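In this view, the complex is presented without one of its protein chains, the others remaining in place.
And now, chain A:
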Amino acid sequence: MGSGRRGSCGKWLRSESRLAGGATDTRRRRVAWLRSREGVLAPSHAMWRCLGALVSGLAQNARLRTSLSKRYLCRPASGGRATIFALSSGQGKCGVAVIRISGPASGPALLGLMASKALPQPRVATLRLLQDPGSCEPLDRGLILWFPGPHSFTGEDCAEFHVHGGPAVVSAVLGALGSIPDLRPAEAGEFTKRAFQNGKLSLTEVEGLGDLIHAETEAQRRQALRQLQGELGQLCQGWGETLTTALAHLEAYIDFSEDDNIEEGALQRVDGAVRGLREALLAHLQDARRGQRLRSGAHVVIAGPANAGKSSLINLLSRRPVAIVSPEPGTTRDVVESAVDIGGFPALLSDTAGLRDSPDLVEQEGVRRAQDRLAQADIVLALLDATDLASASSRRFLETVVTPGGPSPPNRRILLVLNKADLLPEGMQLRGPDLPPHLLLSCKTEAGLEAVLASLKRELAAVCGDPSVGPPILTRARHRHHLQNCCEALGRYEQSKGQDLALAAEELRAARKHLGHLTGHVGADDILDVIFRDFCIGK
């Protein structure tokens, strides 16, 4: 085991072939051998170590590298769980970002990024130059920590990369990890679940984690929503539908073609759809311009009824006139954005159209966009006219946005601000027993601004400290990972469809699963729905 770890690639291959060549060897013994190296030296793990050595090696090795990567990159590792990675630090005031990986391929991935032959000493921080294992491009100089299982947070082999907190570096490291076979971005709560399964978390520790993961899931959902707005979202939805239909038709061809007449043409249409989809995905993945530019920072959405002073507030917070202000209700019709720094935390302010029923088509669209923004917000600055609290529009806003159905979920952060405090008669008490906690502000006199900024800063600190609300690059890395994998599965479909339709269907299922991470999971029943919609099946 130790020698395998230190040995060169060639040695490993030789030992493999010797082992497989022994005529007396039973498969059982071979598997036992493999298992004894599980987590350290499954083929793909060894491959990573080998590949690292090769990449830094001489150019004449290039041919061998290609054949190696072909042989192992496409091959699933035998046994063991998938290895997961995630950014586990927040954004904003973070000079250092922490990226964590867990699973049997952690060691090989670490070796790959370090371009080293030996793992660092366990649980000791080591300064290393990190490089992309594929292209050998340097990524960053950072600290590396290696926690061999079971003495780790999850009980599995874990590693941590402490790199510079800039989005470019974090993005590059995540991208490099995502390109390693057997590594994938973690799902919400996955680290926790693994820790629990391996007996690393006591029951009491699990308590309270649910809320954390709820927040994590919600934050990921909001991130995904942002990412899926606009062109990319529409593309993904379109791809998802195409693939679901193709899969459903293939499943129908397998399950029903002999009893119910599903003609051969169905299969040809599936082939056509898959080919088209694969081309579209390839083009998308190669076209760097499509990578949607997303602005970092917590999304703070200013919302409220018409004419509450939302545009005045964004101008005040931005210290420049970004939005047009007029006494006319419905002045703001589109979303106005402004990136600001509040107390050291990056925030993206959005001024939205006042929520009201308007006959004006343009304004209606503005209201729709405002509601979209609300759904994606990390923090909502709910703004009301302090002199107009009794009006129907204010009431409705309070009921639907500020306190929808009782206490708001812990992850949705809302600051209720009552504007135009300067117009209130001196000494007048704001009445209304059902008015939630709020702040008084006058955009005009700037009275109360300090308190609003302090509260906002507190909320921002909480949001930015949450790793999952990290920079959008995390979402983008996830997208790229799944699109890439989807594309590869579609390629394998084309290869296997001639041999075995059940195998080909497996590839389409895998492709659909990857797209499902972006567009929502598609279950067996959804597939059956399409089958029964498109074909006449039954007896």
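Observations, loosely collected:
Going forward, a contact is a pair of C-beta atoms (placed from the backbone, for glycine too) under 8 Å apart; a residue touches a chain by one contact, two chains touch by 3 or more; residues count from 1.
Note that contacts and distances are computed from a predicted model.
Missing from the rendering is one chain, named in UniProt as "5-taurinomethyluridine-[tRNA] synthase subunit MTO1, mitochondrial" (options: "5-taurinomethyluridine-[tRNA] synthase subunit MTO1, mitochondrial", "Ras-related protein Rab-27A", "ER membrane protein complex subunit 6" or "Mitotic checkpoint protein BUB3").
Within the set A:Asp255, A:Asp334, A:Asp388 or A:Asp422, the residue that contacts the chain not displayed is A:Asp255. Which of A:Thr192, A:Ser358, A:Gln376 or A:Asn485 touches the hidden chain is settled by the complete complex: it is A:Thr192. Across the interface with the omitted chain, chain A contributes residues 17, 20-23, 25-28, 30-31, 35, 67, 71, 75-76, 78-82, 187-189, 192-193, 196-197, 203-204, 206-207, 209-211, 213-214, 216-217, 251-261, 499-503, 505-506, 509, 523-525, 527-529, 531-532, 536-539.
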